[in-house]
Structures are given as C-alpha cells and as structure tokens.
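Each remark here refers to the structure printed beneath this line.
Here the complex is missing a single protein chain, while all its other protein chains stay put.
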Amino acid sequence: MSVSEKTVTRPANETPDQEELDKVIIRFVGDSGDGMQLAGTRFTDASAAFGNDLATFPSFPAEIRAPAGTVGGVSSFQVQIADFDILTPGDEPDVLVAMNPAGLISNLKDVRPNGTIVVNSEAFIERNLHRAGYEKNPLEDGSLDSYRIISAPMETLTKEAVKESGVTGREVLRSKNFFALGLMAWLFNRPMDPTTEWLEKKFSKRPDVLNANLAALKAGWNFGLTTDAAPTTYTVKPAKLEPGTYTNVTGNTAMAWGAIAAGQAAKLPVFYGTYPITPASDILHELSRHKNFGVKTFQAEDEIGGIGVAVGAAFTGHLSFTGTSGPGLALKSETISLALMTELPLIIINVQRGGPSTGLPTKPEQADLLFAIFGRHGEAPMPVLAAQSPSDAFDITIEAARIALKYMTPVIVLSDNSIATGSEPWNLPDVSTLPDISKPYQMGPNSGDEYLPYLRDPQTFARSWAIPGTPGLEHRIGGLEKQEVTGNVSYDPGNHQLMIDTRAWKIANIANDIPPVEIDGDPKAKLLVLGWGSTYGVIKGAVRRVQKRGLPVATAHLRHLNPFPANLGEIVHSYEKVLIPEMNMGQLRHLIRAEYLVPAIGYNKVSAEPFKVREIENRILELIES
Amino acid sequence: MSVSEKTVTRPANETPDQEELDKVIIRFVGDSGDGMQLAGTRFTDASAAFGNDLATFPSFPAEIRAPAGTVGGVSSFQVQIADFDILTPGDEPDVLVAMNPAGLISNLKDVRPNGTIVVNSEAFIERNLHRAGYEKNPLEDGSLDSYRIISAPMETLTKEAVKESGVTGREVLRSKNFFALGLMAWLFNRPMDPTTEWLEKKFSKRPDVLNANLAALKAGWNFGLTTDAAPTTYTVKPAKLEPGTYTNVTGNTAMAWGAIAAGQAAKLPVFYGTYPITPASDILHELSRHKNFGVKTFQAEDEIGGIGVAVGAAFTGHLSFTGTSGPGLALKSETISLALMTELPLIIINVQRGGPSTGLPTKPEQADLLFAIFGRHGEAPMPVLAAQSPSDAFDITIEAARIALKYMTPVIVLSDNSIATGSEPWNLPDVSTLPDISKPYQMGPNSGDEYLPYLRDPQTFARSWAIPGTPGLEHRIGGLEKQEVTGNVSYDPGNHQLMIDTRAWKIANIANDIPPVEIDGDPKAKLLVLGWGSTYGVIKGAVRRVQKRGLPVATAHLRHLNPFPANLGEIVHSYEKVLIPEMNMGQLRHLIRAEYLVPAIGYNKVSAEPFKVREIENRILELIES
Amino acid sequence: MTTLNYKRADFQSDQEVKWCPGCGDYTILASVQAYMAEMGVAREDVVFVSGIGCSSRFPYYMNTYGMHSIHGRAPAIASGVVTANPDLSVWVVTGDGDALSIGGNHLIHALRRNVNLKILLFNNQIYGLTKGQYSPTSEVGKTTKSTPLGSIDHPFNPVSLALGADASFVARTIDMDRKHTMEILRRAHEHEGTALIEIYQNCNVFNDKAFLALTGKDERVHNQIRMEDGEPIIFGPEGEKAVVIESGVARIVDTASVDPSDIHVHDSREVNPSMAFALSRISSHPDGPTPIGIFRDINRPVYDQEMARQIEAVTEKRGPGDLQTLIGSQGTWTVE
Partner (left out) sequence: MTTLNYKRADFQSDQEVKWCPGCGDYTILASVQAYMAEMGVAREDVVFVSGIGCSSRFPYYMNTYGMHSIHGRAPAIASGVVTANPDLSVWVVTGDGDALSIGGNHLIHALRRNVNLKILLFNNQIYGLTKGQYSPTSEVGKTTKSTPLGSIDHPFNPVSLALGADASFVARTIDMDRKHTMEILRRAHEHEGTALIEIYQNCNVFNDKAFLALTGKDERVHNQIRMEDGEPIIFGPEGEKAVVIESGVARIVDTASVDPSDIHVHDSREVNPSMAFALSRISSHPDGPTPIGIFRDINRPVYDQEMARQIEAVTEKRGPGDLQTLIGSQGTWTVE
C-alpha cells in the first residue's frame, strides 16, 4: 500500500501497526443514495477535530438521483488531510473507497499508482457490473493487481451489525456508509468521538437510526481490526497550524456568515434577495436560519425579482445582497445597471458554475469574469472581487460590503462551485476586531438647507445615503441619466460625459484603497504565476513545489479584479514571463493584456474539473526551462 | 450669409439670384409638436429627388411631448446636402430654422460663424422667451448681429394662407412647418413636386389638411420671393454619385428590409420576435407592415419573451431575428446563451442608445460593444457585427444572416441611434443579385440510418438543422452541455473541454470567411484611424480632409468585431500610431490592445452627441504632428 | 407623530411636469397629491416607486421619496422597500405595459404575497412612451404601429387577473373622476396588504377617447356601474339596469324585470373572491357598461409584517444572534 510519497515495504500478514504519514488523500465514491457526501464530511470533521490541516472537494451529479448503479449517478467526496499547511484537496487519491462498480470504473483513473482501493465486494454483482460498463468483474480479472485491495462484504456485515437497532426494511442498508467510515477510521486511526457525538445530536429523535449507524461504524472499525485488513494502519499527525480556534467551513457558509458579519461591522440590518440556483442556494439556506441576527431573506419569483427587492432594501438603508450563479447573473444585468446609476450599495454574489447556458450546474468553472466586468449595456464600470478559498469567502464578503458602502456602488463578488461546496479549516477571527465599515445615513441637508442627492464626497466621489423615513431629505432617483449634484434627470450632453467620467473615476480610484498585490517568492524570479479565485490553492501548491527545487518562480493572487490593485502593472512588467492558469479560456489574461500590454501566457482548462497541482507544476517547469 | 466654405459678399436689397454651393447644412428646430422632423424629412426627400448626396441627423427628447416652449421639449432635424459624396450630416449648420426661442437658445452655439438664422418672429413673445430662459428678446437685443436673420411672422402668414382650406381651430397652425419648408425650398431652389406629391398621397383622405399644407408651403415660398428675404438664393447641384436608382433610407428601415432580403436570399420565412424599445421599435413597425412577404412579427410580453419566441422559430426552421436596445439586450443574455448552446441560427439586433440603465434613450452611443462580446456567463463566444451607416444596415443584416445560417450560431448586430434614425441616399441593389445564403434543412439521416444532431460539417464545424415535421430526425436539444456528435446531455469532463474548444474554434474560424479589412489611404502612413459603427462617416470625412493636406494618415473601418478580420493584426502593427475614435470610453481599443498588444490611442466621447468631423480632424493633426 | 397639516402643494416637487397637454396623468397626479395631503402620513414616510412609461414619470413630481426604476420591476423593488421597512407607506405607479406586459410576473407575485403596496395601474390601453404600440389591454383588432393589420392578441382583464392571483384588494377608477379616485385611494391606504387600483387613463395622443363610454357626458350614465358596499348594483340614468348573479355568472338585466331582492348587493369584504370575479367579467373592455369601484377588500396576513413578526419571534426565542457563537457553531478545534 502506498499513501503519500512514502512506500511501504513491510510484508503482509504481520500484526498491523501504525505508520506515520505527512498527508493522505482519500476519495469516497458511490451512488448518489449511498451517503458518500456524509461519510466524507464525517471523516473530514474527525480529522479536523484531530488537528489535521485539510481541504475537501465534493462532486455530485446534476440529477437529484440518477439511476442507481450508473456512472451518471456517482457522487464523490475527496479529502486531503495533512500534518502541514496544505492548500488543496489533492490531485490523486491515495485511497479510493468505492461502494459500487460505477464508482470504481469512473474514478480508478485518478488513483495514484499502487494506491489502495476499498470496495464493497457485494456490490460487484452481474447487474451492477453491467450497468457500470464492466464486462468482467475487476475484483477477479486481475486488472487491479497493481493496487492494494481491501474488500469487505459491507452489506452482510452492516445488516448483521444493525440487527438490534430497530431499523427495518430499506433503512437497514442506509448505514452502509458508516461501515465504510468505520473501516477508514480504523485504517487512519481517526478519533471516533466526533462522529459519535455528531450522530447522537443528529439522530436524537430517531434512536433506531442512531443505534444502527453507531453499530455499523463500530462494525467497520472492527472489520479492519479483526480481519487484518491491511498490514499497517496510518496516522497523520496534527498540523502545525497558526494557533487559534478552527472550524471546517465551506465557501457558501462562509459567505453567508460574511454577510452577517458585514452587517455587524456596518451596524446595518442585512437583506438577502435571491432565487434558488445551484450552487448558490446554500447561502440562502444558511442565511434564512439566522433571522435572529435581524437578517431578512426574500426568496423572490425569479432572479430579477431577487435583485429588485435587494435594490429596494438598499434604497431603504439595508446592507443588501443578492446571490446567484451564471444564468441568474445574466438575468440580473439590467437591474445591476439601475443600482449603478442610482449609486446604491449592493453586493451581488455570483457562484460560478460550468457554462454556457445551463451548462454543467454542479461543476466548478471561472468563466464569468469578463461577464462580471463587462456584462452591462453602456459604460457601466463596477468593482469586481473574487474569493480565493472557502474561508476567504468570509473576508471577501466583508471587503465587498466595505467598498459598496464607502463608494455607494454595487459590487460583484465571484465565488465558484469548488469554493462554495469545498471546505477548509478556518482560523476563526475574533469578531470584536472586525473593521468598522459603516456608512452613516445622511440625516440632514447637505447644502444650506437643501438636500442634494448627487453631491459627492470630495475624496471618494461617493454620494450620500438618505433613506426613506428621514424628514426633509425627500428625493427621487432613477435610471435616466442624472444631473450632477441634484440628481435630477438631465439630457444635457456635457453633463452625460461628466457623469460617465465621474462614475468611471469613482471606481478606478478604489485601486488606491485596496491592498497592493503581494508576491510570494522572489520579485526577481523569471516567472510569475498570476491567479485569481479558487485556483489559489493549486497554484500556491505548485509554485511551492517548484520553489523547493530552487527554481525562479513567484506567485501572486488577485482578490480584486476591478479595479486591479495599484501595483499590479509594475509587478507584471517586472517578470520575464507571466503565466496565468485559469479554469476558463483566458479571461484574466485578456484583462492583463489589455491593461498592461503584457504578453501573458495562459494555461487554461475548462473541463468541469479543477486543476491538479501537478498540471500547473509541469507547466511552470516547462516555462522556466524554455 | 455664409453657407458652406464660401462667403457671400453681394450687398443686400439687390434682386436675388442664384448662387451655387457645393454643400449646405440645415437644421430645423422647434417644439416637439412643431413638426420639425416632418419638415426636415420633406426637405431631405426633395433634395434626394433632386439628386444631392445627403445625410441626416434627427434628434428628439425622451418625453413624448415635454412642456411646450421649453428647452427640454426641443426636437431637431439636421440635414447636409451636397453635390459630392458626403458622409455625415455635418458639424455646424449653415442655416438654423428656429420655430421658437427654446430652439434658438439651445442650438445657436452650433451654428457656424456668420450663419443664417430663420425664425418664426411671432414665437418670440414674453412667455416663450421666459420659458426658454432668455432675459431679453434676442431678435432685438443685438446678440444675433453676426448672423444673417430671416424673420417671418409665420403664424399670421400661415393662418392667412390656410383660410380657404377648411381646417379650423388647432389644426390651422399645424401647417406652420410647411410654411417654413416652403421658405427653405425657395431659399435653396428645391423642387416642390416631391413634397406636393407626398402630401397628396398622405392626406388623400383629408382634403382640408392637404389643402392647408399645400397653401402654407406655397405661402412660405412666396414669402421668400416677395419679401426678398435674402439677397440671393442658392443651388446645390446634383451629386456625381455612382449611377443607379437611389432612395433615402434610415438605418431602422434598412435593417427591416435587410431582414426581409436575407429571408429571400436564404429562401426562408422570416420571424421577428421583439418587445418595443427606443430606438429599435421602428424595425418592428416596418416589418409588421410587410406580412405579405411571409414575415411573422411577434410583439412579446417582454424582451425575454421576444427572444424566446425567436429561438422557438429558429428551431422550427425560420430565419429568426430579435431586436432591441441596451436594457433589452441585458435581459436577453440568458436566452442568447441557450441559442449558442443549442447552436441555432438567430440574429440579435441591438440598436445602441445612451447608457447605463435607462440612460439617454434617444441619444446615440457605441457603448455596448464589450457587452455584446462578453455579455454572457461561461465561455460563450459569438459573432458580433456592426453597421457603419444607415444603408449599410441592409447589408450587414444579410451578412449576419449568412453567418448565422452557415455556422449555426446566434449573431449580434450592432446599430446605434444615429444610424437607426439617421438617413442617407442608398444606391438600390438589384435584388436578383443577392448572394445565396441558404442553409438547407437536414432531410434524412446523417450517419448510417441515424440522425446525429451534433455531427459537424468538417469545414465550418456547423451542425445540421433538422426541423420539427421532418420524419425520422426526431431529436432533443437543450441548454445542458452536449455530448459531441450525439447532442445528448454529457457531464464528461473531457467532452466539456472539447465542446468549449469546438464552439470557440467555430467562431474564431469565421475570420477566414469574411472580407479582410480594407485600408483607405497609404498603407505606410504614420497614423491609422481605426473605427467601427456609426463613426464611419465622420472618421472618413476627417481623414479625407487631412489626406487632402497631404498628411500621412489612413483609415480602416470594422464591420466585423468578433472575430476580427484575419488581416487586422498585421494592419494595426504596421502603423506607428493607431487612433481609435469611439462614442464610448475605449471599447474597441480595449479589444485591440488585448488581441494585438498594440498601444492604440483612444479618442472618446460619450456625450450623447456624435463626433464632429472637425474634432477628429484636429485629433489626427495633433497626433501626426507630435 | 405630530399633527400633519399638509396642503396639496406640499406634495408637489420642484420638477416641471412633462406629460403631453391634455394627458389623463395630470388629473391623476392632482388627485394623488390632494389625497396625500389628507392621508395623515408624514411626507418622509411616503415612497413612490415606478417602472418605465409615461405614467412611470410620476415619482419625479411627488415631493416624497421615490424611485423611477426600470421597466416592469417596480413591484419587486417596492416589495424590497416595504419589507425592509414596513412602517413606510409605499406606492407603485405603473402602466398597462409596465405592469401587465414586462412586469406581469412581479405584479402577480406581489399580489399573492400580499406585500403592503398600493399599486396604481394607469391603464391607457397603449404604450405611450414608446409612441403607440398596442398593449396587453388593447382590444383585439386594434391598429397600432406594431399591428398595422390589427392586433390578434386577446387582452387581459386586469381585475380578473388580479383576482386570479388572489389579490386582497382590487379596485377600478377613472382619471377624470377625482372624487372617486380619492375615495379609492383612501380605501387602498386603509387596506393592509397589496392594493391594486386600475385607473382608466386617457392617452390623448395615441389612444384618445378609449374610455369615452365611461367619461363622455352623454355616455357615462349609461355605462358606469358603480359598486358600493351594501347597495344593490343598479345603474343607468333612471336606475333602469341592474346586476344579478345567477349560477355563478353576473349579468345585466332590466331592473324592472327582476325581483328587487334578486339584484346583487355588493360586498367587497366577501372572503371568497368568486363574486368579485363574476363582477369583473361584466366587462372585459370599457366600451360598454363597466363596473367601477372596489371589487375586493379583504384581510389576510401581510408579507412584510409577517417577516418582521418572524424575526421578532425567533429573536425572542433564541436571543439576538451572537456572531462569535455562530462562526463556531459547526464544531471547532483549537491549535495552541
């Protein structure tokens, strides 16, 4: 068996003992109904509680439940755990837990050479093999000889284990995933307490199900122990992370919490107007659970309604958000433009998924960047930010709110499916140290005894925010071009140019109010790898590997895509080569070329799968060597 | 009085005789209700019939009828007529016909030094002066001394003239515009027949109105003649245009006709699905008048419905169009993406207006270019074309249909308010020579006895078009990612990349199927002026002027914005400087920089007014000299 | 609240009113401004939201808070306003194109949710601002710029549509009748929840005299069917016509031909909307006898209030949210 970079040579049949690994990548695969997301999450949480660093990558079909046993219905969950600071869920699983032939056939190609495969042997029957597309049983035909196989009759053993629990019928086999989890817990010496506690909480009202799952979990562990399933078990020590209190958080949850935190940092009530869409819906779900924070969530009739109510709430003084994914962003375009013209603070979250059109709704992609930047009629510049990891989704949301309020502008925040549904450990901030991002309402006249809605702050060019209910400041805004200062409708040609210039300047000037790009690596290296969004982890991982070889590469990652940080031009000009890996056909590269006339090189992948660290590493090596 | 470049020195009070001018620019201005668009159009048509070359620029307020007498309610119509091939409605009017003080005060600044001003003296009364913002009567306070004034009590004279016609009440003064027209006809020796004939046709059912207008027209002419209103009258000889039969056409009309022509060239029924919006509505109005061409027009519930029905009609084998302006394009974005994914031929017309948001709905602007190119989620490349003049709107529409059909793709065609509502003489094509742009429907299986909807033509990568009603080719398409060849839904990663690449290649490859950019001027000149869209005339005019001085400037104009013509890169690299004038903040410039890494220089104006020839001329001179 | 002592002028903004001379919008503006002075709500608590169209210029002329938004979206935006602050008095001004064509979906959803909005639908049966295309309330056969051969679209009956969407308040009035308009505005304001008021509005430029049957000096007594709560529905110069409802269908009969007790007695407070619906079908086009007044005015939970109540209840139960606790709520571990 081979996990991590080490190779184990100990002969079989000896009493297993523990070997220490620095990291391991495990992928759970099975039918959508097999509970693999749950098994993976529990394994992850146990590892988190144990103190490992980790990163996860769940992947599931667009269908609610595709036909059982088919490749189309396979759901998977990959987690990397490590004793050091890792950044990605890893490229190639060391261990594949396959609950059925379809899961095996569709995932085997990713498993590292000589990796371990854990299978539910009872699923490898004629019908399932056929559905998955196997002609022969791979457990028997020798095709898996180069892997270490741990094979268990999980159904029989689960049935046996849960006999006393009280569950019957279909529910019996539902516990199968906990058997697999128990077996993995044994193999990796995971603590059982976190899982047990979670089960006790979750099924406090269904003691039968609780008992069944506990029994299956135990049975899995025992199966490992008693059958000597592997010659050795493994430990991955706790990581030496920054001191602090950690939680394991997905990007969608972090974004929802970020919205709540932004409301507190701005001392404003939070409003979220939206329409469900994969993979953004969980932000709505999470926010709607926290009404006791004063959060208002409004599930509208469609995306246009969703942003419409959010614009209304922004006008009325709320810290207002709308969230969606690609097709929904398309529908919101016209209303975003209204928010821009009326200069109201509004945060538009776009969780990118595979496009165009309905595309691949459950797959990650970074192909909405140019749409976010240019996706409005007329000259309509707007700030665009992007989260770089699940926990950064929290920070970037607060940053977006800061900009929206300070500059009185709509702001787009990009996330993507892998950030939204993936997770990582997050060193929890002390919320009492959140920045003050408040924008006080206008309470009285701002020019003699008059209120002029489009009078601007001389520094930021932001207009003031006078909300309905404030005596004396009654005013009207709208989508027609506004006269400077008064905000009245104006068809005057000179005024139009002035307002176009003003709006452009207001946004461009934000470049001076955001952190400069930081370079990781030698500022004099030959190659700069520039990234944005969810590729953060893979790029950093790849660059670190190359740096370890002593080769001249540096990296920088953008969280502000419009405007760019003020020092970006200088940076991209100071390297001989700039490589921009993106899960699109070269959108940031396009912007960098247009803005700085730098012949940046693209590395592009739009295949519904994130980059592997190795892919980027190889590309870097090629470029350094050429 | 000064018209054109010549100066007249003949003393007043002599019997007027005729002087020949090479060109003249006339602007009619008055209240929205004064009929200035009509007077301008009639003057234009008479000049067209006379054989002049010409170009027009109508401009009207966004309100249906703003309060009478105010600057906000002024409507204007400018026409340039010439005895040579001109390209624009001209920069500064030689003659301003002002029906009221508001018209005068808001347009005087544009009139050329020593120009002529024709006024309805009876409108210059206290109330109107006040409404317009005059403190004193400009006809009396000497402020107009540097102009030649022709002042007529148009109301009294019109009333008098129409006495016998049978019109009464409010209708009496409605003929005032024809008085003004008659006066101008006298001054410029225009033929009266075209106007008379038009009136007879138009008012065949209202003899009273016909007679009133004829009488007013006559009275205007006679007023000129009998009062010696000017020391000389002028002629502008017929232009030496290409031989042919000409008509005077606006861009919207040309586009509607272009759609009908494309239908004939493709041997397909035409479908137009839309929702009214300024300035695109006239395309709908024109098309709906020609149902006997088999044209189906569908005024839908909104823009999404408008493109929705068009997609349905495209699926059903029609040559299908949808038309709109900026805010409507925003709403169509999601459905355009569906047409792209289903690879259906569809032409999306976008008549640009001032933005963002509702913006300046009746003003021209070119600020939707980047939106047209990047305005969809995901990687969604699409051809984008732009008309360069009113008559080119006909050709570009046929070209768009050609591309849509040949490549099975949606295509965006950009026009703008000045093309849409402006007019120019158009040398009518012999429609029997229209190209064959037909795309035959698929009539039988394309792979053995199977029909594979996504099997591609090896040259164009276009898929075939099998329409409902065809036996044996039943198939399903949709917005989820398609499997290559079969068109079935596919979540396969490799297939997604393949389809992304295929769609991108299909569009990029069109570069080889469009005319190369042509250069007007020395390919070795120092400066290239590059343009697109409605700036064609002003750029060409300015470049010609500079070329006449023997200075090294050349120009090229793009009708294909995505993909660019294959030779564009070579061209932009071969000049020392590239100047790109645009009625936006630099959108084509952005594309040229990103694509070719050329430091193109922008000349940008977003002030609700087209460029003047002089402005571009000056900028060119600056750049050549620097 | 201090006593409010408003005059109509207090609700006039400093912007010049820019409709065509003679447009029915002027009269409606006057009625609304006059009513606002009486309404008893502080000016700063009043918000007007509109879409796009001639009618949608309305907020510019009201000296209150306002937004002239985008085409069709006013009901959504206004829903956001009042959900954010249920204490405001929020009014939507919209046209037949704005509300029923592009904005149809937001309208029916606002009605169903019963958000506290007062929606004034200026129905001139035409697209005014875009210069005269037919609208979803234009009659079949109408010749307009976009239908030179006559329209083939069957129009909506806006009252029926609203009742079909479970509207809690639906009324109809006429631009020229300022007194009636003000009375309906008052009832709409008193109603909690969404109120839809269809106002027949003359567009003298593109669709002049569309409502002549109801506004013409000679015609109106014959055609205005006034509905008053508790009163039998009788109309005509001498009350010679009456409305009865038989097996679900409302019909016009000669008053003399029926037993007076069979004449339908109007009751806008009836919870079941079927009666109101039946009345709405008496006329689907205002070229003959047409009911004017309040079709329905019932109470049911109001969306924005329910939202506030839900927040209050859960906050009471769980206490105000604590952010530090929240971000630690999914289980934590500590690294030292």
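Per-chain numbering from 1; labels A, B and C assigned in written order.
Going forward, a residue touches a chain if its C-beta (ideal position, glycine included) is under 8 Å from a C-beta of that chain, and two chains touch if they have at least 3 such contacts.
Here the structure is a predicted model, which means the values were calculated and not measured.
Asker: Going by the touch rule at the top, give the shown chains the omitted chain contacts.
Answerer: Missing chain, whole complex, touching shown chains: A, B, C.
Asker: Quick one: say which of B:113, B:142, B:169 or B:243 touches the chain that got left out.
Answerer: Considering all chains, including the one not shown, the answer is B:243.
Asker: Looking at the whole complex, which of C:86, C:104 or C:291 touches the chain that is not displayed?
Answerer: Missing-chain contact among the listed residues: C:104.
Asker: Determine which one of A:68, A:241 or A:485 touches the chain that has been left out.
Answerer: Answering carefully, the residue with contact to the hidden chain is A:68.
Asker: Per the definition of touch given earlier, which of C:257, C:274 or C:299 contacts the omitted chain?
Answerer: Per the contact definition at the top, the residue touching the missing chain is C:274.
Asker: Out of B:257, B:374 or B:532, point to the residue that touches the absent chain in the complete complex.
Answerer: Residue touching the absent chain, from the options given: B:257.
Asker: Would you write out the residues of chain B that touch the absent chain, in ascending order?
Answerer: 45, 48-51, 194, 198, 238-249, 253, 257, 260-261, 264, 269, 271, 273, 290-296, 298, 300-302, 304-305, 308-318, 320, 334-335, 337-338, 342, 394, 427-432, 468-480, 488-489
Asker: Under the stated touch rule, tell me which residues of chain C contact the chain that is not displayed.
Answerer: 101-105, 108-109, 112-114, 136, 140, 149-150, 152-157, 160-166, 245, 247-250, 264, 270, 272-275, 277-278, 281, 284, 300-301, 303, 306-307, 310, 313-314
Asker: Would you write out the residues of chain A that touch the absent chain, in ascending order?
Answerer: Output for chain A: 63-68, 70, 72-73, 275-278, 281, 284-285, 288-289, 291, 297, 299, 301-303, 327, 357-358.
Note that in this section only the chains that are shown with their structure count from here on.
Asker: From the mean C-alpha coordinate of chain B to that of chain C, what's the distance rounded to whole Å?
Answerer: Once rounded, the distance between the two centres reads 39 Å.
Asker: Report the inter-centroid distance (CA atoms only) between chain A and chain B in whole Å.
Answerer: Measuring from centre to centre gives 47 Å for this pair.
Asker: Centroid of chain A to centroid of chain C, CA atoms only: how many Å?
Answerer: 44
Asker: Two or more other chains touching the same residue: where does that happen in chain A?
Answerer: Chain A, residues with two or more chain partners: 334, 337-338, 342, 478-480.
Asker: Residue numbers in chain C touching 2 or more other chains?
Answerer: As it turns out, chain C has residues touching two or more other chains at 52, 68, 70.
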